[in-house]
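Starting off with a structure, shown below.
Removed: one protein chain of the complex. Kept in place: all other protein chains.
Right after this comes chain A.
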């Protein structure tokens, strides 16, 4: 009896310890997240790509500074995006919408017309919005779990003509605001594509089904994405992106970095130009 009481005490203190440890980890993670929140806006102001240099002055890999020099020649501006694990989805959705806004306001009638048509296409033609929502329902997602998110993207696209670059920036900079709803909905669109094309993806998912993969690696907030998610999202939206990879490896300055096209076959223009650095994505602008 005595020993079993002791066992129980031990076990209780063991589980209490585990709980304490977990809570400490959560507290630490929250503290880090808070720091990031304070230091980095969700979507920052555009700066020259050379602004990245100070971060890499002491880096042992020579490719970083050389790469930044190359980027400064090739791109006019870089917009930093908060590094909270959602950066790819946020960078892509912001750049996609901002590109449309800038074209609509460029004074170039043809570009404006094209942007209007593109916004309309995203709303109702093909996969992007209406069909995607149908796909989600048929995959077993409950409407209540995504309708408020899809509504935000729909509203952003339908209101694109009255959106200014400033109002878009404000929309994306509200914590838990509309931009965050749009960003997460893009995670769900990524899932929608992966889950409706299991045979294309399953061979890349070691020990996972498309369902378990999406539940763990796509849908939770803050989970970083890999190439697979990027391809899936681009195909679901039927857009192309170009990504510069600045990973510190030495490179041939005459050739530049590897601007990797994703889903660009048959397209002239990328919906977004992004910069990848290990673990992070930002937005690039040629003009």
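The rule we apply is simple: a residue touches a chain if its C-beta (ideal position, glycine included) is under 8 Å from a C-beta of that chain, and two chains touch if they have at least 3 such contacts; residues count from 1.
Here is the rule we use: contacts and distances are computed from a predicted model.
S.K.: Given that one chain of this complex has been left out, which of "Cytoplasmic tRNA 2-thiolation protein 1", "WD repeat-containing protein 54 isoform X1", "E2 ubiquitin-conjugating enzyme" or "Vacuolar protein sorting-associated protein 21" is its protein name according to UniProt?
M.R.: Matching the unshown chain against "Cytoplasmic tRNA 2-thiolation protein 1", "WD repeat-containing protein 54 isoform X1", "E2 ubiquitin-conjugating enzyme" or "Vacuolar protein sorting-associated protein 21" yields "E2 ubiquitin-conjugating enzyme".
S.K.: In the complete assembly, which of A:113, A:145 or A:227 touches the absent chain?
M.R.: A:145
S.K.: Which listed residue, A:99, A:132, A:163 or A:191, touches the chain dropped from view?
M.R.: A:191
S.K.: Since one chain has been left out of the picture, which residues of chain A touch it in the full complex?
M.R.: On the side of chain A, residues 7-8, 11-12, 14-15, 18-19, 26, 141-142, 144-146, 148-149, 174-178, 180-181, 184, 187-188, 191, 215-216, 219-221 touch the unshown chain.
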